[in-house]
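Of the protein chains in this complex, one is absent; all others appear in place.
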Amino acid sequence: MAEHTSEHHIVPLKYYFGVFALLMVFTALTVWVAQFDLPGLWNIIVALTVACIKATAVVLIFMHVKWSSKLTQVIIIAGLFWLAILLVMTMADYLVRGGWGVLGVQPN
Amino acid sequence: MADHAAHVPGLAHHFVSMEQQKEAGTIGMWLFLLTEVMFFGGLFLAYTIYRAKYPDGFLQGSHLLSVPLGGLNTVVLIVSSLTMAMAVYYSQLGERKKLLGFLTLTLILGTVFLVVKYFEYAEKFQHNLFPAYWTYNPAADHPPTQYHGQVQVFLWIYFMMTGLHALHMIIGIGLLLVIMFMAHRGKFTKEYNSPVEIFGLYWHFVDIVWIFLFPLLYLTGFHVGGGH
Partner (left out) sequence: MATEVMAQAEESQTNYLNASHTVKSWLLTLDHKRIGLLYLFSISIFFAIGGIYASLIRLELITPQGDLMSAETYNRVFTMHGVMMIFFFLIPSIPATLGNFLLPLMLGAKDVAFPRLNLLSWYVFMVGAILMLITIMSGGVDTGWTFYPPYSSIYSNTQVTLAGVSIFITGFSSILTGLNFMVTIHTMRAPGLTWFRLPLFVWAHYATSLIQVLGTPVIAITVLALGFERTLQIGIFDPKLGGDPVLFQHMFWFYSHPAVYIMIIPSMGVISELIANMTRKKVFGYHFVAFSSLAIAVFGFLVWGHHMFTSSQSMYAGMVFSLITYAVAIPSAIKTFNWTATIFKGSVSYDTPMIYALAFIGLFTIGGMTGLFLAALGLDVHLHDTYFVVAHFHYVMVGGAIIGYLGGLHFWWPKMTGRMYPEIWGRISAAIIFLGFNLTFFPQFIVGYLGMPRRYHAYVPEYQVWHILSTAGASLLAIGFIMPVLYLAWSLKYGEKAGDNPWMAAGLEWETSSPPPTENFTYQPVIDHDAYEFEHVKEIKEAAAKEAALQTA
């Protein structure tokens, strides 16, 4: 499969308009869902899922990653992976600490 | 003697070809964005930890933010990403006037974002809600709730994250002005337009950060009925 690099490939305008529409729709969606008090963690899960979909659209189309070199794609995956390490491994400490070890008066 | 290539406008002397230069610039910008992911990542970590610890405080705190203004800013940035993408499109076609037009639109939208932000911050300061030891006094307007200490935690996270984001917007606008100046001078052609594209990457990234900040900060307390 021939690898398109962004320097040779001009993205047709319709892709941009399509992504724009998607972003607006999902923004409206996330605001609409937020007004409901969903059980448990569902509010945050929905919110983050929508945000991830929007971000993916921006990355793939606006930032041309769909047509970029493998290296660019690896860099992005690496960034997400490292962010995950930071978040997951630190949370792993806090979640199993119990009482979190934070001293002092609970803020009122 | 090694052949000296005819001077290609815009090609730096240590690169062997325009393609190499463009690849280097693009990868360089992506790596820089990688550092930005980790930079903001530290604050997202703080958000995650403190939100899990103080869920009620975060609900109350988020309710202090204006969803209409935040939503407006979200739309403004999304449109600015579209205009930026179109600016890149026209730079690839070598159409200078359209390029400048869309860059100008992007500039205007970015400025609108910052103006809205300014009003939001001003309102917070007015209500003594900036969480420094000499300015934080939620009792000034309403009697303190049982969560007001936790709300203070939410507020410093809000200010640090949106403040850092706003700083990146300001820098972005500065860079955008440079790109516009270069475009005005006719520096960009069909063959050499990579600075526009590479700047576009930065602009879209700043938009993506906001795409996450909006639901995490503004929409968290949207369903909470109670006032602050």
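We just call them A and B in the order they show up, numbering each chain from 1.
The rule we apply is simple: contacts are C-beta pairs under 8 Å (C-beta built on N, C-alpha and C of every residue); 3 or more make two chains touch, one makes a residue touch a chain.
Quick caveat, the model's predicted, so the values are computed rather than measured.
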Original post:
Considering the whole complex, which of B:131, B:195 or B:221 touches the chain not shown?
Top reply: B:131
Original post:
Which of these touches the unseen chain: B:35, B:137 or B:189?
Top reply: B:35
**OP:** Kindly note down the residues of subunit B that lie in touch with the hidden chain.
**Re:** 1-2, 12-16, 20, 23-24, 27-28, 31-32, 34-36, 38-43, 45-46, 49-50, 53-54, 57, 131-133, 149-150, 152-153, 156, 159-160
Original post:
In the full complex, which residues of subunit A touch the absent chain?
Top reply: 71, 78, 82, 85-86, 89-90, 92-94, 96-97, 100-107
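Following the convention adopted for this analysis, only the chains that are shown with their structure count from here on.
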Original post:
If you average the Cα atoms of subunit A and of subunit B to get two centres, how far apart are those centres in Å?
Top reply: 15
**OP:** In the complex, go through subunit A and note every residue touching subunit B.
**Re:** 5-7, 10-11, 13, 16-17, 19-20, 23-24, 27, 30-31, 34-37, 43-44, 47-48, 50-51, 54-55, 58-59, 61-64, 68-69, 71-72, 75-76, 78-80, 82-83, 86-87, 90-91, 94-95, 100, 102, 106-108
**OP:** Using the touch definition up top, name the residues of subunit B that touch subunit A in the complex.
**Re:** 19, 22-23, 26-27, 30-31, 33-34, 37-38, 41-42, 44-45, 48-49, 52-54, 57, 67, 71, 74-75, 78-79, 81-82, 84-86, 89, 92-93, 144, 146-150, 152-153, 194, 197, 200-201, 204-205, 207-208, 211-212, 214-216, 219-220, 222-224
